[in-house]
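One protein chain omitted, others in place.
Order of writing sets the chain letters: A and B. Residues in each chain are counted from 1.
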Amino acid sequence: MDSDCTLQTAETLLQPWAEGYDHPEPNRLDVQVTAANLKSAVQELVKAHWGYLSAITGLDHPAPGEAEGEDQAGSSSSLPVEGTLEALYHFCCSSVWTTLRVNVPYSRPVIPSICDIIPSATLYERELMELFGVELPGTPSLQRLVLPDDWPDGVYPLRKSFTGFESPTPP
Amino acid sequence: MEAHESKKFVVPIGPQHPALKEPGHFEFSVDGETVTDASLRLGFVHRGIEKATEGRTWVQNLYLLERICGICSDVHGTAYSIGVEKLAGVTVPPRAQAIRTIVAELERIHSHMLWLGVAAHEGGFDTLFMFSWRDRETVMDLLESISGNRVNYSVNLLGGVKFDIDEKQAGEIRRGLDYLEERTRHYMKVVTTDETFLGRTRGVGLMSKQQAELLGAVGPTARASGVERDVRVESPYLSYGEFPVNIMLETAGDLQARFVVRINELFETYRLIREILDHMPSGELTTRMPRRIPEGETISRAEAPRGELFYFIKSNGSDKPERIKVRTPSLCNWGSVISMAVGHKLADMPMLLVGIDPCFSCNDR
Partner (left out) sequence: MYNIPALVAILVFPSGIFLLAYGLFYEWVDRKLVARYQNRLGPRWFQPLADILKLLAKEEIVPQGVQTMLFVGLPVVGLAGALTSALYVPMFGLEPSFSFNGDLIVTLYLLSMMTLCLGLAGANTVDRFSLIGATRTLTQLFSYEAPFLLALLGPAIVTGSWQIRQINDYAHHHLWMALPQVIGFVVALVGLMGKLEMPPFDAPEAETEIVSGALTEYSGRGLALFRIGKDVELVIGLTLISSFYLGGLANPLEFIVKTLGLLVVIAGLQSLFARLRIDQTVGLWWRIGAIMALVQLLVMVGIRMVL
């Protein structure tokens, strides 16, 4: 690893685009970025050889009242809060983690693809697309990864709102 | 590409094919015997496990996640338990850590021997296949004597382990390891000196260090190209802090290097297990775990026989998880296969596929 594997270095690298920092655990750094700044942030980490992309996690934050789960994102005001989808890009360098967190609303779930910077991200992005319904313009392959070919379009299993089909889907 | 459509001859491998032990679909476009293009379709064993975890309690999930894969079931349970214990702020007693490490390493032995046999079979070397699987029975018997099961040992509990290893079992383990070590030396000799075998593995599937880093390879596949990635060394978990592991690297980056790395890891594992057995800490086997895990998110990693296993666990304070994300090592290594495949002969395809030690059940979850 060319760059110093510390959270300090990562913080400094990502400063121009960070909307907020968080240290949930001693060896982890969470950085909030907007979808627009994602690619620049990723580019910065890759250029400095800070670790490698380990995984892309998707999280579903439905609006309160739509699901039983507690809503982590969003404010607590009385305004109707729209549900969001969150994508976490986990970068691992030796034993420390930097996670870029991108929140996008249900109505416009678009996050730019990072496959031109990191080609191996295509598999993770395919999964994000088919299980959560996030659109990733620029991703090289739109093929399904784990869902069968005849899975109905527009149904995203890992969203909280999906609780299964009423009857078994016809083969 | 349209001009070449008529010349392209697509050989499908899978989902049902004698080369694959699990279903997956590959399409190789060949020109004579040379592969010109490759594409991959996974998902035949997708069971929706990540969604299923959200409706089950923390304890039930342990049993569910162990069944993602048969060969690396223990490491899934370990990574999950470590993560949940971190969230709950619970420290597992040292004896339990040691036992977990021993079982994880025994699983590594079993997995590598299985892989050796399967790889030999793909290369048409059935004799090595039969011999290595016969020796693998030794490990299976050891695991059965510890846990009662040859596969899916289910040693982990949230907060500790279920079974103890007493003196008699420790003696059995030592004897088994002695036998296996002698056999492994023989396999090392075969893999590095047998002419026909070398003809199938040397220079095949070359991946340089830069390519490995760029493609995001993990595990023995990456270590065979000289990339130093090993979770047990980078961020030690369980007992790897007190009993450190030496990282095994090769620089050649071809199929033969992958064989050599895995066999070297076997030797390292034998040494490690003996060391732990000699210095086994005494104490409790479990500690109390709360039923509701406090809110939070955590990342836990483990070194599966195939590479880095990644768990992202998010709790919302109830007795059921909010989200568990599993990223298995085989998923990282697929990119390397697809890009390596072009330019090789069709006959090398099965060996290339098996060189990364694919586990389709892990991929698809």
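Rule of thumb we're sticking to: contacts are C-beta pairs under 8 Å (C-beta built on N, C-alpha and C of every residue); 3 or more make two chains touch, one makes a residue touch a chain.
Note that this is a predicted model, so its numbers are computed, not measured.
Asks: So there's a chain missing from this view; which of the remaining chains does it actually touch?
Replies: Output: missing chain touches B.
Asks: Looking at B:Glu107, B:Glu122 or B:Glu322, which residue reaches the missing chain?
Replies: With B:Glu107, B:Glu122 or B:Glu322 as choices, the missing chain is touched by B:Glu122.
Asks: Would you mind spotting which of B:Lys51, B:Arg95, B:Arg200 or B:Arg262 touches the chain that isn't drawn?
Replies: Touching the chain that is not displayed is residue B:Arg200.
Asks: By the contact definition given up top, give the residues of subunit B that touch the hidden chain.
Replies: Within subunit B, the residues that touch the unshown chain are 9-12, 17-19, 30, 33, 120-128, 130-131, 134, 194, 196-197, 199-200, 345-350.
Here, only the chains that are shown with their structure count from here on.
Asks: Considering only the defined contacts, which subunit A positions touch subunit B in the complex?
Replies: So the residues of subunit A touching subunit B come out as 24-25, 27-28, 52-55, 57-60, 69-70, 72, 88, 90, 92, 94-95, 97, 99, 118-124, 143-148, 157-158, 162.
Asks: Can you tell me which positions in subunit B touch subunit A when the two form their complex?
Replies: 41-43, 46, 48, 50-51, 86, 213-216, 234-235, 296-299, 301, 308, 310, 312, 314, 316-317, 322-323, 325, 327, 331-332, 334-335, 363-365
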